[in-house]
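Encoded as structure tokens, here's the structure I'll be asking about.
With one protein chain withheld, the remaining protein chains of the complex are depicted in position.
When the chains are written out, they are named A, B and C in that same order, and each has its own residue count from 1.
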Amino acid sequence: MTATQLTLVQIDNYGPWTVTPEPRREMDLQTMQSRLFADLAQFVGSRDGYVFFTRFDNMVAVTNGLDLTDHELLQETIRNRYPVTVSLGVGVDDRPIEALETATERVQDAGSAQSADRAEVLAGEFNGDAGDDDVRIAHFDVNDATGKYTDRLNEFDSFIRIEQGYASLMRYMREAHGALSFFVGGDNVISVCPDLGVEEYHAAIEHVADEAEVQLKVGVGRGPTAHEAGIAAKHALEDCRYEGTLVEFA
Amino acid sequence: MTATQLTLVQIDNYGPWTVTPEPRREMDLQTMQSRLFADLAQFVGSRDGYVFFTRFDNMVAVTNGLDLTDHELLQETIRNRYPVTVSLGVGVDDRPIEALETATERVQDAGSAQSADRAEVLAGEFNGDAGDDDVRIAHFDVNDATGKYTDRLNEFDSFIRIEQGYASLMRYMREAHGALSFFVGGDNVISVCPDLGVEEYHAAIEHVADEAEVQLKVGVGRGPTAHEAGIAAKHALEDCRYEGTLVEFA
Amino acid sequence: MTATQLTLVQIDNYGPWTVTPEPRREMDLQTMQSRLFADLAQFVGSRDGYVFFTRFDNMVAVTNGLDLTDHELLQETIRNRYPVTVSLGVGVDDRPIEALETATERVQDAGSAQSADRAEVLAGEFNGDAGDDDVRIAHFDVNDATGKYTDRLNEFDSFIRIEQGYASLMRYMREAHGALSFFVGGDNVISVCPDLGVEEYHAAIEHVADEAEVQLKVGVGRGPTAHEAGIAAKHALEDCRYEGTLVEFA
Partner (left out) sequence: MTATQLTLVQIDNYGPWTVTPEPRREMDLQTMQSRLFADLAQFVGSRDGYVFFTRFDNMVAVTNGLDLTDHELLQETIRNRYPVTVSLGVGVDDRPIEALETATERVQDAGSAQSADRAEVLAGEFNGDAGDDDVRIAHFDVNDATGKYTDRLNEFDSFIRIEQGYASLMRYMREAHGALSFFVGGDNVISVCPDLGVEEYHAAIEHVADEAEVQLKVGVGRGPTAHEAGIAAKHALEDCRYEGTLVEFA
């Protein structure tokens, strides 16, 4: 059984900040959001976790391997270097959606995302009993995206197709398994899953082929942290590429 | 009539680079992609253009106000500071999708996105006859996203709803008007449009309400550049907020 | 005759900010200072200017080619993305030290560097009559620094020698010519100079050899902007390398 530790990272009072005293230049907001995400990716990633940009004002991280002290330091370093602060909620569960439910509630309980009074919440439960199989990462990509889309269609039509495939997969994986799926660029989607078998991944791929007409393949890995599970998943995806298969486990 | 100048930014040979000699740490890829986007946002944004992260290995920019020399400098500065290079294709049209079609073809004609032989393409047509009304930007957001989703549901379920709304809007606007819509974080979507009227925006909002059950509102702006059109659109969106309306023009 | 436009960039109220409510993590301050400098280097550099990190809370830029609107935008983009703001003073003169005197006074006149009441000063005079020969850049480096120091001594002893050479050059060039010299990394020093001849550069090099026992060579360039003068100076320095000379003009 898995034990996924998820952290919700929510920028405090961001909506109001972006329009006070008046709307700010959009490209400055894009720059700040992206660099904040990049810093989180480095902080969490160098501790073997994963962060997904999600909505940028709200980001989801797999933080198996990071403890309370790590989370405190993360808040402090953001406070020292950005014009905004972040609240962090943490949860653990074998079903990722449940872990995120806990993480989100811990932040919501302390106040609204658009409250000037709520800042730097840090609450939740950490994975005290770490095991080698706590995390499952599934790395999906689109079969021959370059040949079918990137080298043939205009970029927006390629993008629409990838987005439709992603939207289909994200709904299916959440409803069927409580798994959380995130588009990570190119034609890649990374899912944080409970312990699923080969047949369940084949079913997910078939569902997306039927509903969105996008053909996916997937590599699946396991490990005590997101990085270890994820790098194994990437290697398994390379196996798919060489073997011509749709589902490979590390 | 509009005259939107769009630039496709495509990282050269990126797919192969990410797995050579073997798969790279995912969080390092996320960091690099995000910081590359942030640098593009600053370069283009400080010249009053807009860039959208799109798929990160392929990004779409509205570059009215940037000429060939600006594009050459952009390529050079990326080459000097990143482990990758970018190809740039440029097109102009009153329908954004057509401009992007041209921009994409210019890059595709030179070679595949996954070719080791193709690097730093720079080709296309620039908007030689700039006018005050060349660009239309529509800034959509979700009515009371904080109250309905962010402060109530777990983050992934909030995210799914926003994504479904975005997927519906992006398809509709592309098919009905050749407009290009991009999620920019939070509950915000920015569309690059031809010259549309109030009724057309109301129709788009109704379509998304029906298909995805997400209630949008929109502020619309015009200008010689994306920034000027976009900042006007943001102010119009604030008017929606104060007036309680769904569509406002700057 | 030269006409160097210099901008002083001073972070507002920085000293107090770094210790309020209590001293901040040093590495976070280093990160923020360096990234602020890097952003200035990109903004100014992509407009063909130069910025030198100087003391990080006070930075000196050669801004021929940047006007008042550019300076306003620079302030705005920093305000939108950093936890600090900057004041800018601008001056023009054929002697760089005089231009910097003006630039500094404009900021000082508005208030102290450690005043909570003074923020985002923008004042000074701009170079309205730009000419092809307005800027002189001299690019010095140490002859065979790698062979003599980097590959032989421990890093701090290499560093001390380079620093002593820099300290000697900076004092001499300021006193003799009103030129401003900045260490830019490695064994490189860039000086912003008035119109000097070959003999004057030889004299500077001899002075440093005598006083600090460091052997410099220099490439000198001219142009309407710092970048054009500076890239010419770099090429001239390469001529020194190939010709075995100590002073070369582009």
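Here is the rule we use: a residue touches a chain if its C-beta (ideal position, glycine included) is under 8 Å from a C-beta of that chain, and two chains touch if they have at least 3 such contacts.
Remember, it's a predicted structure, so these values are computed and weren't measured experimentally.
Here the missing chain is touched by one residue of C:N64, C:T104 or C:N127, and it is C:T104.
Taking the complete complex into account, B:T31 is the one of B:T7, B:T31, B:T54 or B:N127 that touches the chain left out. Mapped onto subunit B, the footprint of the missing chain covers residues 24-25, 28-29, 31-32, 35, 76-77, 80-83. Take subunit C: the residues that touch the chain left off the picture are 8, 10, 14-15, 19, 22-23, 25-31, 33-35, 37-38, 41-42, 44-46, 49-51, 53-58, 60, 97, 100-101, 103-105, 108, 112-114, 146, 150-160, 162-164, 166-167, 170-171, 174, 180, 184-187, 190, 227, 230-231, 234-235, 238.
Although one chain is not displayed, its contacts with subunit A can still be listed: residues 39, 42-43, 46, 73, 77.
Everything below uses one rule, namely that only the chains that are shown with their structure count from here on.
Where subunit A touches subunit C, over half of the residue numbers in use are shared by the two copies, so each contributes mostly the same positions. Taking each chain's centre as the mean of its C-alpha atoms, the one that lies farthest from the centre of subunit A is C.
Distance between subunit A and subunit B, defined via averaged C-alpha coordinates, is recorded as 22 Å. Rounded to a whole number, the gap between the C-alpha centres of subunit A and subunit C is 43 angstrom.
Residue positions 42, 46 of subunit B are each in touch with at least two other chains.
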